[in-house]
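In this view, the complex is presented without one of its protein chains, the others remaining in place.
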Amino acid sequence: MKSQEGMTIIVKTVTRISVWLIFVYGIYIIFHGHLTPGGGFGGGVIIALGFLNVFLAYGKEYIKKWLNIGLLHDLEATSAILFVGIGIIGIAMTGGFLANFLSKGTLFRLFSAGTIPLLNILIGAKVGVALFLVVWSLSLFHIDEGGEQ
Amino acid sequence: MPIETWLIFILGFMIVGSIMALEIKDLLSSIIAIGIVGLALSVAFLFLQAPDLAIVQFLFEIFAIIILILAFLKKEYHKKDDPSNTNKILTLVTVITLGAILFFSIDVFKALPAFGEPYMNTAKYYLENGATETGSANLVSAIILDYRAYDTLGEVTVLFTAILGALTIIRIKKKSSGTEEDVV
Amino acid sequence: MILPYFIIIPLLAAFLITLFSREKDYWSITVSTIASATMLVLSIVCFITLKGETFIYNLSGWKIPFTICLVRDSLSCFMIVIIQLISFTSLLFSVNYIRHISSSWKYYSLFMFLVAGMNGVVSTGDIFNLFVFMEIALFAAYALVSYGGKAFEFEAAFKYAVIGSISSTLILVGIGITYSATSSLTLAHIAQVLPQKPDILVWVGVLFLVGFGIKAAIMPFHAWLPDAHSSAPAPISSMLSGVLIKALGIYVLIRLFFNVFGAPPVFMNIFMVLGAASIIIASFLAIGQWDMKRLLAYSSISQIGFILLALGISTKLAILGAVFHIFNHAIFKSLLFYNAGSIEMAIGTRDLREMGNLKSVLPVTYSTSLIGTLSVSGLPPFNGFFSKLIIIVACVQAGYITYATIAIIGSLLTLAYFLKVQRYAFHGDKLFDVSEKSIGGGMKFAMLFLALLCVVTGVLLIPALRQSMLDPIVDTIFNKTEYIKLVLGSL
Partner (left out) sequence: MILYILCFILLLVGLYGVLTKKDLIKIILSLSIMGYAANLFLILFAYKNDAIFPILSESAVQEAMVDPLPQALVLTSIVIELGITAMLVALAVRLYQKYKTFDITKIRSLSG
């Protein structure tokens, strides 16, 4: 880490390992949304907090290199479009907007409950990206603040 | 201890915490006080058998505090602690009005079903058929993503709009061109 | 079956604009214009093919108490037509106008969210869903009010967001109490159960009246409107004044207090008092304004007062007046805001004292604003005359002579402050070296189109047209219990 931004080397090292655990936990929460408490919103925030962890530990410049912010925007919009898309497929298959058109499977299995896990994944991706973008844009604001008046 | 006693304790704590958060002069302390109130709410959700909400409230509270601290705890904001002269008369009138509202609204709470005995006409259907009809063991997920998925579409859109709105509000001035540019 | 598309189309348009945003704004303009035009055509088809019936569309393929339903009756179709009409013209107006502030895909994306939110509010039959879509429209409105990036715009947006958020919280508490008392969220079910519990009804009614009264900017709750509506870019002002306060405020009040609560007399009296207060106080405040857009914003409060007064009288004739005035106000207030926007764009100010003799340099703006002025002041033969006349006649018929007098005074005051606008803005001895070339074709078309509508929509009162167009809407409002039967009957 040649840049002097961010926190100390200890924090950076711990973050480098823990952030992946946070991501895995968030993904776990999202995938088991129809079986256990949690779901897309909870898991999405966990993922956003993981990004935030890296951001606080390593600083802005590292994030800029590590992530493609434009891509994150596209990901957010794409998951929203897919959400509406699943709704439209529901109209085509059963006549109801956002109908659960897939087979329901067996209760208590991971791959069950039709479209619910799919929607959970989309929500998780969207929430995770969107919340990180809020913090990102708020923090960008301080870079060259105070140019006016 | 019965659950009501616990909840009275938690709610009293939340009220005291909120008043403290509003009356404390130091900014960091009041943000942290709000954070504690939010976490107490998350505990209250656990007592009220809503683990989904407890998780989401807990995480969103952390997130809200991070946003507030990142945005407001810059050095320059602490330049001068400017205790704006609080208008005593306004405060008094507000407190009396709110007290009157509280006094007159006690009746409506008497008319509602007592705590712990909801009607649950609609909910009965969800509890009996929810799992078989949607295949989801978590009935809250079944409601938000199947029975009322349209609400969730709205919710996702609300979040999207909020982010887009925040990005629109925060547009950084590029020094070279002098025009407002989109940064992201 | 047609209703979900009024949500799907603007949402998809907004997401696509976000996804494929480019440096130039042609893509966003194309997508949003296509979406808006499609919805305008669909909405007219939707209104004409309805023929006074009611259709229920259950979402997610389940039955209604357990899922959300969309209700397509004459009232909601009528509101949808107004929303699409004003949003389409506003979009055409924006294309040139917004380039002189700062053109960006974000504007068009937020605009589409605004339209989607309002469509969602007027088409839904579920109280919590209404709340969610109301929030979409409001969030977009907060961001759009501050779009210009000036200090006072942020201030207005902050005030709007704080007051709007208070009212949303009150509405949420109201929804909670309603759910606890009725154990249902479908409006028709609530309508069956709630009127049998009068003490809860009063409190829920007060919460909803304050909550949605803030959204509609009725007199004691109006503090946010003059700031927000005057700070926003002109096309957004016309969206906010023209349709947002009606879709989120007046429409919801009609739906809740007439169809769901069954028009309890105590609230009808409150409606009349608040309406009369809004008419008089806002008119006097408007006379004192020198900022053209602030004057128009106060005028909006006053005209909302007319609608509310008519609703409070709640005879059949008065409701006809209210419905017709909703339509007319949307048209002429949007037109007047476009005029203010084109003046601001041409000479760079909104202060009436700095204008003068624009008659010769801005002929299109002048002529359309004259039509708008005559219409809003209630002079024959323009549409505003008929709706105000109906409201005043209904007041007299129902025996409320005082209210009729107030309405007449309010109408005269309206004429007074709009004559002030005409006098200071278009007649005078100042000379401006501007021409109408800076005002683009889209802006001119939007103004001329709405001016034309101001002249011709008086024909809606011809008995044959009235019976097919306006009377079903009045019946929907007037026969309160019919809504319950129609919604629950088609289970």
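All chains are identified by letter, namely A, B and C, in their written order; residue positions are counted from 1 within each chain.
The rule is simple: a residue touches a chain if its C-beta (ideal position, glycine included) is under 8 Å from a C-beta of that chain, and two chains touch if they have at least 3 such contacts.
Computed from a prediction, not measured in an experiment: that's the story for all the values here.
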Contact set of the excluded chain (shown chains only): A, B, C
Contact with the hidden chain (one of C:Ile166, C:Leu448 or C:Leu488): C:Ile166
Which residue of C:Asn58, C:Ser146 or C:Ser237 touches the chain not shown here: C:Ser146
Subunit B residues that touch the omitted chain in the full complex: 3-4, 7-8, 11-12, 14-15, 18-19, 21-22, 27, 30-31, 34, 37-38, 41, 44-45, 48-53, 56-57, 60, 63-64, 67-68, 71-72, 77, 82, 84, 86-87, 90-91, 94-95, 98, 101-102, 105-106, 109-110, 112-118, 120, 122-123, 126-127, 130-131, 137-140, 142-144, 148, 151-152, 154-155, 158-159, 161-163, 165-166, 169-170
Footprint left on subunit A by the chain that the document does not show: 35-37, 41, 107-108, 131, 134, 137-138, 141, 145-146, 148-149
Where the missing chain touches subunit C, by residue: 128, 132, 135, 139, 142-143, 146, 151-152, 154-159, 161-162, 165-166, 168-169, 172-173, 175-177, 179-180, 185, 223, 226-227, 231, 285, 294
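The definition used in the following text is that only the chains that are shown with their structure count from here on.
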Separation of mean Cα positions, subunit C and subunit B [Å, integer]: 30
Distance from the mean Cα position of subunit C to that of subunit A, given in whole angstrom: 37
Of all residues in subunit C, the ones touching two or more other chains: 11, 15, 18, 59-60, 62
Interface hub residues of subunit B, defined as touching at least two other chains: 133, 146, 149-150, 153, 157, 160, 166-167
Subunit C-touching residues of subunit B, taken from the complex the two chains share: 105, 107-108, 111-113, 118-123, 125-126, 133, 146-151, 153-155, 157-158, 160-162, 164-169, 171, 179-180, 182
In the complex with subunit B, residue positions of subunit C that touch it: 11, 15, 18, 59-60, 62, 65-68, 102, 104, 106-107, 109-110, 113, 116, 120, 128-129, 132-133, 135-136, 139-140, 142-143, 146-147, 149, 154, 157, 177, 180-185, 197, 199-200, 203
Residue ranges of subunit A touching subunit C (in the complex, touch as defined): 73-74, 76-78, 80-81, 84, 87-88, 90-91, 94-100
